[in-house]
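Only a single protein chain was left out; the remaining protein chains are all shown in position.
Each chain carries a letter (A, B and C) given by its place in the written order, and its residues are counted from 1.
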């Protein structure tokens, strides 16, 4: 627990450790071999594990996922890399129709332990096709699990848990955090369990639910509110499907107010489901409407002027928290 | 307005009329030519319009959409058929990344007037891959419009509007309604405008928001409640993106209670967004939580025993309405 | 590399009779299914392979238990030959709890890992990347097992076909791609879906051999498969075998197939694989009237038993609609 790693190094370490632990784990994707991946997540793996466990593939996202499924059916645990999460649209059918349904239509007699790693998110000057946050499409698909770590600790711990999980997991790693998030990581066999949120800050006045790169500005906004006498509890979902409803409800018991913050666009982003579930199950506990701070319904633009307009940030979150606290 | 057509005939008539009106309209897809489409939606068109305006394509969903986009850029108005909405996952990238973003990244200097017709929905013994309701994926994508008619009238009128619209439209036609829904259809140049909901039944006590094949059981449930002294206003969304928020809010002013009914699964189905928007913008008008009746988070199974378990129906809707009215 | 079509082989009388049994059983199974659909006892879309049996028998006959098959919609017979009991397959078509998918799907969208059978989705071509993934694990293990992947000529126009065959080629995987070229994809004749005569020619674009053979000659299919098996088991990579054939029935049992002529059907019926093989067996004195009668009774008994079993099997319990989604 003493070692400090970057989020990216944490991912690399998780891969290396799991590959050492279990010979059935292997990685595949574009440029993941000797090159070490577009972001370096697989650096050193090819040298250590060789051609057959660190596979450079052709530019064939659908096949990358399909091949992973085939290998998983024979007991392997493939970790497929999409070079950018944006390109997951090209492997979409294999994920939502092949992987997500397999156990169900096999009558429960098989499972698909694959992980699809997908570098997502903006604020890195990536423009329309190198900044997307495609998590909602997969949260809408029963049979999948969806993960989105915000810290180096979770990046490692959740990836290890995802690799060991017997279900198809889509693992969104946020590009903005790769080198910016740093911290201790779990040691040895420790994992961060899927489906369990983390409370990043305690508070009795407002519950803020978020994940990924939005955790830091959320905490900053919470600190500002604290100076104004409002204590915000910040919940980092970590797993988006299944999401930790109980953690939200527990916090809500104290606060009666919920703000949801995500970088994905508003309409049918995960915030919609969280809000709807709170509505259905905790309506009487609410003293104010559940609010959302999200990107507007548009595409991620390149120009920093435009991207800044879209992205939620500390100021926008602070404003929303104030409105919510004052409601 | 006097002619009675089935929902399927209404679609066919819309296609034929638009093709006659505008030489730039053409249809393409698998088996849409001499065969007339898997469901017969294009029957007679090949005979009338010939090979170049009624194109049988290879089994290539991604190309079918991409070809449509190319033709649209040259001023054509292609109507592409997915044989089943389920297979839209194979053309996903071209819809969400190519069509939906084009105008934006062209700086507003071009548009993509395509329609993707997608026969969706269950209750027809179709099983996992012939029963899906994939609308939410597209509602989550800015730049698209999404349509889902419930009557023959709207099937014709909305399809005509979709063809004339300058944006990419995904048009979900419900298979269960093809031969079961019958009624008058708009004549001549009349269209049903996109973005406008229809109130199918007036009532002051509860607002029920739904669309597609769920309108009929919703109306039946409303009739039952009426006998119990509860008047339900039933709103048929017709267009799912952009959805007619104002129509919902208007009704809510009267009723203070909203039930959402859809056949799609619950988590991040459109009901989530509707609920969240009502929460955000009309919290103080609510006397009860917005509730949802949907399919559970699973896949559409074949066996009628299983499918019946999943699908919302008059009984389930009636129960929910009672709970909501009594809240 | 060893030639494919001229591989030498010798089959014992017992083996030849076994082949004969399978041809008859698969034909009888499909024909019974067809009757059951007409009787309304099987409700689902049924896609029979009547007329194409020689392909299944010729390709499956030389397989080991460890070898894997990846069938598509007309390949029910390959499930039988790989070891699934006829009664289980029949229960699957009846959507009974005793079927492979517990009633969740009635078609061939379920598999049995222990028997080396992959169950695809409905999405044509989507089985091929999975086949490559299965074969990759055999290569990793330096095992000399093989994967057989089936697809129609129509499915060879999907993106997944291309991505899968390219990957199999570059990795030299032990996989045999079997094209069942039955001249039509639903209503679309091959000349409207590709500008080549032989799908086999596509193999060259992936760096391995493709051969086109008479798919109605079980011995020719067996011989070509043997050659490809030898190659694959010896580490010499994939082969594409295109089997020219014809489906007697409509695309599904509900399709009247008006898009083809009676003459064409009659011509292909005259090439029925079963009489051809019967003549061969008689000429070699392997089959006499008694063995013929015995075979036919065995087949009839098996099918009768299967139908009885399916009819008497219980429906799934409603809760099965939402179980087995996650491991």
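Note that in this section a contact is a pair of C-beta atoms (placed from the backbone, for glycine too) under 8 Å apart; a residue touches a chain by one contact, two chains touch by 3 or more.
Small disclaimer: the values here were computed from a predicted structure and weren't measured.
Peer 1: One chain isn't displayed here. Which of the visible ones does it touch?
Peer 2: A, B, C
Peer 1: Pick from B:36, B:121 or B:143: which residue touches the chain that isn't shown?
Peer 2: Of all options in B:36, B:121 or B:143, contact with the hidden chain holds for B:143.
Peer 1: From the list B:30, B:93, B:205 or B:244, pick the residue that touches the absent chain.
Peer 2: Reading the full complex, the residue touching the unseen chain is B:93.
Peer 1: Looking beyond the chains shown, say which of C:43, C:139, C:192 or C:233 touches the absent one.
Peer 2: C:192
Peer 1: Contact with the hidden chain only, please: which chain C residues?
Peer 2: 157-163, 166, 169-170, 172, 191-196, 201-202, 204-208, 237
Peer 1: In terms of residues, what is the contact footprint of the unshown chain on chain A?
Peer 2: Listed in rising order, the touching residues are 30-31, 33-35, 38, 56-62, 84, 86-87, 89-90, 125-130, 296-299, 301-310.
Peer 1: So which bits of chain B touch the chain we can't see?
Peer 2: Here the touching residues of chain B are 26, 52-53, 57-58, 60, 62-63, 65-76, 78, 93-94, 97-98, 101-111, 113, 142-143, 145, 165-167.
Heads up, the rule we're going with is that only the chains that are shown with their structure count from here on.
Peer 1: Specify the chain most distant from chain A by Cα centroid.
Peer 2: Using the mean of the C-alpha atoms as each chain's centre, the farthest one from chain A is C.
Peer 1: How far is the middle of chain A from the middle of chain B, if each middle is the mean of its Cα atoms, in Å?
Peer 2: Result: the chain centres lie 31 Å from each other.
Peer 1: Where the CA atoms of chain B average out and where those of chain C average out, how many Å apart are those spots?
Peer 2: 37
Peer 1: State, to the nearest whole Å, the distance from the C-alpha centre of chain A to the C-alpha centre of chain C.
Peer 2: Inter-chain centre distance comes to 41 Å.
Peer 1: Would you pick out the residues of chain C that each touch at least 2 other chains?
Peer 2: In chain C, residues 101, 104-105, 109, 121, 123, 159, 325 touch at least two other chains, as defined above.
Peer 1: Multi-chain contacts in chain A: which residues touch at least two other chains?
Peer 2: Within chain A, the residues that touch at least two other chains are 93, 97, 101, 104-105, 142-143.
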